[in-house]
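So the structure is just underneath, and the comments pick up after that.
All protein chains of the complex are present and in place, except for one that has been dropped.
Note that the chains are named A, B, C and D in the order they appear, and that numbering of residues resets to 1 at the start of each chain.
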Amino acid sequence: MIPDAVALQTTGAIARLLINGLQAGAIYILLAVGLSIILGTLKFVNFAHGALYIIGAYLGLIIAQDPSFGGKLAEWGFGDIGLGFGYLAALVVVPLVVFVIGVLMERFVARPFYDRPDTDQILLTYGIALILTELFRVLFGGASRSIDQPPWARGSATGVPVLGDALTALGINAVSTWRIVIILLTAVLVGIVFVLIEYTDFGLTVRAGTVDAEMVELLGVKLSRPYLVVFGIGAALAGVAGLVGGPLVNFNPDYGATILVPAFLTVVVGGVGSIRGAVIAGLSFGLIQAGLVQFGFSEWAQVGIYAVAAVVLLVRPQGLLGQEVAA
Amino acid sequence: MAVVTGPATGRGGGGGDYPSLGNFPIEGDAAVFGFNVPTTGPYSSEGEDELRAYELAAKHLNEGGGWVDSQFDDLSGDGVLDYQIDYVEGDTATDPSQATNSANQMVDRDGVIMFSGGSSSATAIAQQQVAQDSKVLYMCCLTHSNETTGVECRRYGFREMFNAYTTGQALAPVVAEEYGEDNSFYQLYADYSWGQTQQESMNQFLTEIAGWEQVDSVPTPLGTDDYSSFLSEAANSGADVLILNHYGLDGATSLQQAVDAGLKDSMTLLVPLYNRPMAEAAGDAISGVFGTAAWDSQIDNEASNQFTEVFQEEYDRIPSGPAQLAYAQTLQYAAAVERAGTFYPPEVIRQLEDYEYDNIGMGAETMRACDHQAIRDVPVVRGLPGEEQEQGSYFEIVNVTSRDDLWYGCDEGPAAECELGPYGDE
Amino acid sequence: MASTDATESEERTTDASDTDRSEATAPPEEYDGPLLQTDGLVKRFGGLTATDDVNLDIEQGERVSLIGPNGAGKSTIINLITRRLDPTEGDIRFKGQSILGLNPHEVVQRGMSKSFQQASIFPTLTVRQNARVAALAAEHGSFRFNFFRHRDRFSEVEGVARETLEAVGLWDQRESPAEDLPYGDKRRLEIGIALAADPDMLLMDEPTAGMSPEETHATVDLIEEVKEERGLTFLLVEHDMEIVFRVSDRIVVLNRGSVIAEGPPEEIRENPDVQDAYLGGVEL
Amino acid sequence: MSDETRRADDTGTVDETGTGLAGGDLLTRWRSVKERESFVILGTVVAVLLFPYLFARAPVVSEILQGYQSLAELMLIWGIFVIGFDLLHGYTGLLSFGHAAFWGGGAYAAGVFAIHVSGSPIAMILVGTTFAVLLAWVLGFLSLRRGGIYFAILTLAFAQMLFYVALQPLSNLTGGDNGLGIGGSTIEPLLGFIPLDAGVPVITMFVDTWMYMLIGIAMVVTVAFAYRVLNSPYGMVFRAIRENEQRAEFVGLNVWRYKLMSFVLSGAIAGLAGSLFAIQQARVPVESLFWTTSGEVVIMSVIGGVGSLFGGPIGAALYLYISNIVQGMSEVVLFTQIDKLFPGAQAVVLPEWASPAPYWHLILGLLFVLVVVFIPRGGIWGGLQSIGSRIGSRFGGDR
């Protein structure tokens, strides 16, 4: 009896650690995969990636619900611009719109800066992030918002048939359905991107172009288009991250800057350009945070990921799965 | 300070001549107040509401109306002493540095004789520092931290708001009555001074007053925006009650996540302190959850009703708790000036210290001399369901815990650590 | 997006924590043996053997050229000698002491300077400052000078800089930014920078690549001049046989990573192995 | 090494032909440089003296500018910070996104020292600067393993880590989220007898308080120090590394050590600025370690002009002006004092929608992006210089 109880307790603890780590890591992963393929393929540093999260979140709010905004929009009489089409509509529209925004960014922001020093890219995108943040603040007001969870994913996952039983059996009794949705959605989206990059012609040219862009062009492939698409996909992932993170964590225009730093760290630790690396790093960060909390060192949870990142980068400067790039 | 001296005479000086100190004497015909609130950043909606109240206070001081006519006998409605009241506004962005800069600007450039504001303890404490160093009075608005009138207390700062310590005292009897005495509780607290004292206070008073038992108390790092790991540990603890000691928007986030994780079904949730942006952000999640609030328009007494009325008249909206604080603090200062007969800060301070009043809708109060903390009642509220919420109305008043059951002596609790510093005329 | 130069980035990663060991193990004052020796030098990249058991002996004051078809391993040897790559096997001795384990800059401080294939200069610094940077490094080593003293107080340095610029004929342009020079002059400045470091030995990697015939001519003259005046030891990698035959005392021919011939120019010209190397072993 | 001996033999001839001539040349050159240096320092002194007067007290000008004394102090402090930052970014070419570590680290060290040991401003500055130097040594050692964007992200990550450390595990020492309240009364008078808020005799009109005097002196010292360093061999080596790192290594320079040196010097100046900030504010907000602080100094530096000693302080002043004064301009009054010049003329008050106050962040962001796109190396200072030289050449051309 007693060993059984202990075993169940241990299983429960591990299961909780895993699920908490997964859900904490999911958003990092969504952001980091996008950042990583852009940085790996286009060699472009996008400090405005966090702003894309915010765009996704606000856009999702507007499409899914009928929010009323403060800020200048309200002053000009457009405070109620919500469409109220529901969350699923947002899930379709947001990635598309943010994809287009990403494509425009590649064309009009990134491309003119490919030949400039990479520090200029940082400065430029940092500036653009500031401007976007401010535009949101001015237009929508500074108040924090959240997106309502869609009715089909509200409440605790323990109430969901089958899944709930499984969770209970594992000793997990506090996890919202939405988190499970995030984990699944992340897995699906990252899976799609992975397949796209690994198993399609498009992905083939992107991977080849990452290594030797000139050679790919010599083979007659125009890379500027895959580049547009890569930037678009990276942006769309950030947008989706905002959309699925919106019901979980309150966001305001400044939030983009807050999540940018861990996202970048995930990329660098995972290895630039590596989707697997981003996933592994994101999960590690999630697990480290969850583990530190679970084992009573919660005050070190934030410091923890930075410290781990520092150690990884000192031991392996190119990141876990990264190729050494001329720095 | 104290080096700058001069034969300057305060006009309207009630017979005495005072040396110049800080921004005293006032130049010109208008006394300038500074209203330093967050107009950008996540707390801007609260800041804007405070600003409305400040502007209303200035208007009533100059033209009469509101409490100036009815509650504050010291005030004439025709300026303060012989001065019209003018004001400048600043943006703290809920950032202590920005708050300090903005306060310095008011003191240095605009020559304010008093400034007020603050929507977080860090900004309030920073401004109080400016006040002490520049010898210009600061009337704290919304700040709930013990430090404001504890270790960071200043002679030039006064706080009307209650603090974290008192919140536990106020909540304990109410929840004991509601949920019975045989409960165990689990606490999550934001790991900084406010959260720590809040957590200690909850532990102390829920144990002492309600007879509950603490299972565990776990700090969540500042800047945490995903509490899921913490919440699942809490759910797993077997406790009956979960207390979320998170301030403002963090509170909204943790509460919402707790509700999403299904914790509301298995546990009773408590949040120690409500404010409007938090309630707005949390939405339906606050439904049925107990907490305390600075003030609420539902508090039914003459002063409260009157304030709600004039505010609504002016702005067509229900005033928030911080708005009441802002309005009251401004008038409180002006009344003290009238009583002192001068704007000379040390005299005004002496008028405020140990002042007894019952005119701002919260019952009888004392502005204690030892730590500049108002000793007053604390409203305990319960969140309304989402569909019953409307703009300005998010919770119902359950109880107003009397000040006789609350507070601590000058040699206990936070007050023991308070050293107010000099008046500036010693 | 310049992934084309990714191939060049295969450098020895300089360990940041390496300390400045040049002072500790400075070579002896008197040394009469070969200036540079490589001893069974092998470098493998994965399965590819880029240099295979290369033994070089370069005497003081000697002018040696390294030739060979593309891919023969010339640049690998240069990179090994300048410590940008670590050899898989073998040893490199400069002035009789092994330089393995030294950082590139320490090798330079011991007196081995390198001139690059492309004009590798400091573009926005003036011509004079370009020379000064190099002269400073040579004169004071790393970190021997005070960061609070004005740079113009180092008059010895100024002397060297001037001497060098006069030698390469750029003294008159000393105050113009280096990036404004015509290409040929930039290459001369590049050589000047290498000379200002006051080397005992100068490695030159295709010093005339991309120059016009006149510029090439002037550069060869410059090399001759320096050779006469300074008695410098040269190791030259060059494709232009005219230059090779004109300036070399000795020629070393590499093919597939190995030395296949070595000797004075006349001898090399007649050597059938060398012809084979260039002709691929196929009969005419 | 035969270096020394050979030089001794050879220089005989060189001396006659080369150095002999060069000697005279050098002397005049040295004199002119020395003059240039004293000119720079003198210029800084004059600017530091006039600035608060013009900004906060001069008739008309100060009222149009709406300046005030403590903002002038703050501008100088941040100006020092930017000079330190630019030493690394502008001259050595390394973009750090973690300079908040040295600014905040210096400020905290000074503040903690004041509270627990001594509130002497000079001691606080020494402690804060020393701490920043040590911190820079460690962080530089770790971050300089990578270049370019990785360096930027590494510095960002380390600084962010310090922020979280100060926020929580060390909150007993740092005051955590509330910040570290030092208190004006904890800070002792300068040299034991000059209170910082006392007026300065004789030149009161210019500098107002000893606080400003202290900051002003720090600014002058920083400028002189930075000028010296940049014109020492180090400065030349820093620039050489920025221009062509590989070449610098192949003239025999230990590039890594110079980069570290540049990082440390830069951190030291940032720490000095941080200590002054702690003194001036009598408080250290924990946000001083947050990465937005690093971002602010980047913006100031780029706006003002990368790689120019005076661009930085100009950028700092502009940034603080916009974030403090434009921020509060709820109405824009043009020609405020016009009636003094033209009696009867009226000031123009622009309608509320034209107020720049709500857009101050946006203004900064746009300004920053415009500079990055169009004048990435020159900034505003560079722009002014080129306008100046254009005017100069036009007049020159006329002759």
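Note that a residue touches a chain if its C-beta (ideal position, glycine included) is under 8 Å from a C-beta of that chain, and two chains touch if they have at least 3 such contacts.
Methods note: contacts and distances are computed from a predicted model.
S.K.: Assign the chain not included in the display its UniProt protein name, restricting the answer to "succinate dehydrogenase", "Iron-sulfur cluster assembly scaffold protein", "tRNA-archaeosine synthase" or "ATP-binding cassette domain-containing protein".
M.R.: "ATP-binding cassette domain-containing protein"
S.K.: As a test of the contact rule: which chains in view would the missing one touch?
M.R.: The undisplayed chain, in the complete complex, is in contact with A, C.
S.K.: From the list A:Arg154, A:Arg207 or A:Arg316, pick the residue that touches the absent chain.
M.R.: With A:Arg154, A:Arg207 or A:Arg316 as choices, the missing chain is touched by A:Arg207.
S.K.: Looking at the full complex, which residue from A:Val229, A:Ile259 or A:Ile305 touches the chain that isn't shown here?
M.R.: For the chain that is not drawn, the touching residue is A:Val229.
S.K.: Could you tell which one of A:Leu104, A:Leu163 or A:Leu196 touches the chain left off the display?
M.R.: Answer from the full complex: A:Leu196 touches the omitted chain.
S.K.: Of the residues C:Arg63, C:Arg83, C:Arg162 or C:Lys186, which one touches the chain left out of the display?
M.R.: The single option touching the absent chain is C:Lys186.
S.K.: Could you pull out which residues of chain C are in touch with the chain that's been left out?
M.R.: On the side of chain C, residues 4, 7, 46-48, 69-71, 118-119, 182-183, 186, 206, 209-213, 216, 239-241, 256, 275, 278-284 touch the unshown chain.
S.K.: Of the residues in chain A, which ones touch the absent chain?
M.R.: Per the touch rule, chain A residues meeting the hidden chain are 196, 200-205, 207-208, 211-212, 214-223, 225-226, 229.
As a convention for this text, only the chains that are shown with their structure count from here on.
S.K.: Per-chain Cα mean versus the mean over all protein Cα atoms: which chain has them closest together?
M.R.: D
S.K.: Please report how many Å separate the Cα centroid of chain A from that of chain D, as a whole number.
M.R.: 36
S.K.: With centres defined as the mean C-alpha position, give me the chain B-chain D separation in Å.
M.R.: Roughly 38 Å separates the two chain centres.
S.K.: So what's the Cα centroid distance for chain A and chain C, whole Å?
M.R.: Roughly 49 Å, centre to centre.
S.K.: Touching at least two other chains at once: which residues of chain C meet that condition?
M.R.: Residues of chain C never touch two or more of the other chains.
S.K.: Going by the contact rule already set, what residues in chain A reach two or more other chains?
M.R.: In chain A, residues 137, 299-300, 302 touch at least two other chains, as defined above.
S.K.: In the complex, go through chain D and note every residue touching chain C.
M.R.: 1-3, 5, 7, 11, 14-15, 18-19, 22-23, 26, 29-30, 33-34, 37, 141, 144-145, 225, 228-229, 231-237, 239-240, 243-244, 246-258, 261, 265
S.K.: Give every residue of chain B touching chain D within the complex, in rising order.
M.R.: For chain B paired with chain D, touching residues are 1, 3-4, 40, 88-91, 95-98, 100-102, 104-105, 107-109, 121-122, 125-126, 129, 132-133, 145, 147, 152, 191-194, 219, 221-223, 421-422.
S.K.: For the complex, which residues does chain D have touching chain A?
M.R.: Result: residues 89, 93, 95, 97, 142, 145-154, 156-158, 160-161, 164-165, 167-169, 291-292, 295, 298-299, 302, 358-359, 361-362, 364-366, 368-369, 372-373, 376 of chain D touch chain A.
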